[in-house]
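Left out: one protein chain. Kept in place: all the others.
Lettered A and B in written order, each chain numbered from 1.
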Amino acid sequence: MTDQSYNFAYLDEQTKRMIRRAILKGLAIPGYQVPFASREMPMPYGWGTGGVQVSAATLMPDDTFKVIDQGADDTTNAVSIRKFFEKTAGVATTEETEKATVIQTRHRIPETPLHEDQVLVYQVPIPEPLRFLEPRETETRKMHSLEEYGLMHVKLYEDISQHGAIATSYAYPVKVEGRYVMDPSPIPKFDNPKMADCPAIQLFGAGREQRIYALPPYSRVVSLDFEDHPFDPSKADHPCDLCGAEDSYLDEVITDDAGGRMFVCSDTDYCRARREAGHVGAQAPAMKEGAGA
Amino acid sequence: MQADTLKGGFADASVQSAKAFRAAMNAMARPGRIELLDGARPPAPMSRAAGALILTLCDPETPIHLAGMHDCPDVRAWIAFHTGAPIAEPESASFVLGNWPSLHPISRFPKGTPDYPDRSATLIVEMPELSATGARLSGPGVKDVTGFALPEVASFQANAALYPLGLDFFFTCGSEAAALPRSTKVEST
Partner (left out) sequence: MYVAVKGGERAIDNAHAWLAEERRGDTSVAELSTSQIREQLALAVNRVMAEGSLYDPDLAALAIKQARGDLIEAIFLIRAYRTTLPRLGASEPVETAKMACDRRISATFKDAPGGQVLGPTFDYTHRLLDFKLAAEGETPQAPEAEPAGGPTPHITGFLNREGVIQSEPEGDEIPPDLTREPMELPANRSLRLQSLSRGDEGFILSMAYSTQRGYARNHAFVGELRIGAVAVEMEVPELGFAIEIGEITLTECETVNQFTGSKTEPAQFTRGYGLVFGQTERKAISMALVDRALRWKELGEEDQGAPAQDEEFVLMHADNIQATGFLEHIKLPHYVDFQSELELVRKLRREAQATSMPEAAE
C-alpha cells in the first residue's frame, strides 16, 4: 500500500525527470559520470541516497524490488531502504535474485547471473576512480576529458614494486569500452568480471557527489592490469561452510573466543537457494527436510 | 488556446511516466531494440511515442527545438501546456523533434564538450516506420550485432566518430520507439 502523502517513489516528477535524463546520458556514454542535482533524501548522504534516487526514478509499480547490502538482504540498511520503497512506491519486494526486476546493491553483485529484464542499481560513495590520486574535481575532470590515466597506472605499478602485487582489493578500477576509467563502487574485485558482458542494465548513483553513471548490457568492462601482473579476481580459498559453494564470495565469521572461524557466502540468497537444493557445507547445521534458514 | 491542447497528457503522470521512462531506458540501453511507448495523445504530426518521450523527459529546464512541420502552433501549444519546456534555437536545444529530412544539418545541435560530453542534444526522429532490418549496429548494449532501419548511415557514422561527444537519437513511429546512442558502431549492410 502506497503512502498517499508522497508522490509515487517519493521524488517529485521534476526531480525524476532530471535523474532520468542523466541516466539516459549515462547509458549513451558508458562509464562517464554525469553530474546531476542530487536531492536531499530522508536518509543520510553516504547511506545510499544516490542509489535510492536512481531506483526511485527507475521503478514502476509492477516491479519486484530487491535490496542487498554486503550481499545480504537482511542487513539493517538494506532493510531500511526496502521498507522505504515498500512505503513510498508500493512495489513488491523479494529476496530472490532471479525474481527481482530492480536490484539495489551496496558492495556486491549477486552470485546468480543477472538476466536481460533486470536493472542493477549500485550505491556509490566516491564515484571518481582518480579521487584518491587527485582530490580536485577540476583536475580529474580534465584527466577524463583528455583520457589521461597515467596516474592510475603509476599507482598500480607502485603497488607492484612495493608489495609484489596490486594492493587494491575492492573498488578496483575498470576501463569501460576502451574509453573511461570507472569506479565500480566498493565491490570486491572478485565481482569485477560480472560487470562485463552482463545482460542486465547497470546503473550507478552517487548522491553526495552528485553523479550518475551507467553500463548498458553487454558492455566491455576491463579491470586495469599489466601484462606481467594480470588482474586476479581472487577470494578466500575456501568453500562455504554452510552450502559448500566453491564459486561464491565469502564472509569470514569469528565463531568463538579461541579464534574459531567459518566462511559463509556473502550472498545470503545464493546460499539459501543452494542449501534448499540440498547442498551442505562442512559446518552446516542439520536441517529438516525443505526448511529454509 | 484550443481545447485539444489541454488533452493528451498523462492521466496518471507519475505511473505513466515511470513506465514510459523504462521503455525509453531499455531503448537507449539496447540500441535498435523497438519498445512500446504509449500513453500520450499529442497533436499531429507528433507520434504518440514522441509525445510520451517529451512528457517523460522535458520540462522548463529543457529547451526543445522543433524542426520542419513539427514546428506548428498545435505542437508548440501542446508542449508548452504539458511540459513548460521553452522552444529553442538549434544551438541551444536539449531535445530536438522532427522528421529526418527536417533535422539536417545535425551538426547544428549541441554535441557536448570534452569536459561535459553529456551536455548534448537528444534528437527525437519521427519515422514512417521502425524496422529491425537495415544498418548493422554493434557496441555497448548490443550482444554481438543487431539490425535497425536507420534513415541513412553516413550521418550516424560521423556522429559516432565524435565519441565521447555526439548526439543521441530516439526514432519514433506510432506508439513505438527505438534509440541509437553515440556509442553505437553503425555499418551499412
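Assume contacts are C-beta pairs under 8 Å (C-beta built on N, C-alpha and C of every residue); 3 or more make two chains touch, one makes a residue touch a chain.
Keep in mind it's a predicted model, so treat the numbers as computed, not measured.
Chemist: As a test of the contact rule: which chains in view would the missing one touch?
Modeler: If we consider the entire complex, the absent chain touches A.
Chemist: One chain isn't shown here. Among A:H153, A:R179 or A:K235, which residue touches it?
Modeler: The one listed residue touching the chain not shown is A:K235.
Chemist: Using the document's definition of touch, tell me which of A:G51, A:P125, A:P217 or A:P239 contacts the absent chain.
Modeler: Considering all chains, including the one not shown, the answer is A:P125.
Chemist: Quick one: which of A:A57, A:L130, A:A200 or A:L250 touches the chain that's been left out?
Modeler: Going through A:A57, A:L130, A:A200 or A:L250 one by one, A:L250 is the residue touching the chain not shown.
Chemist: From the listed residues A:G164, A:G178 or A:P230, report the one that touches the chain absent from this view.
Modeler: Touching the chain that is not displayed is residue A:G164.
Chemist: Applying the definition given at the start, please give the residues of chain A touching the unseen chain.
Modeler: So the residues of chain A touching the missing chain come out as 6, 12, 15, 35-42, 44-47, 49, 69-71, 74-80, 83, 106-108, 125, 136-138, 163-165, 167, 169-171, 186-190, 208, 210, 234-236, 241-242, 249-253, 255, 262, 264, 266, 268, 283, 285, 293.
Here, only the chains that are shown with their structure count from here on.
Chemist: So in the complex, the part of chain A that touches chain B is made up of which residues?
Modeler: Chain A reaches chain B through residues 7-9, 13-14, 16-18, 20-30, 32, 34-35, 57-61, 141-142, 145-146, 177, 179-180, 199, 201, 214-220.
Chemist: Using the touch definition from the top, list the residues of chain B that touch chain A in their complex.
Modeler: 13-15, 17-19, 21-22, 24-26, 28-30, 56-59, 61-62, 94, 114-118, 120, 122, 139-143, 163-164, 168, 181-183
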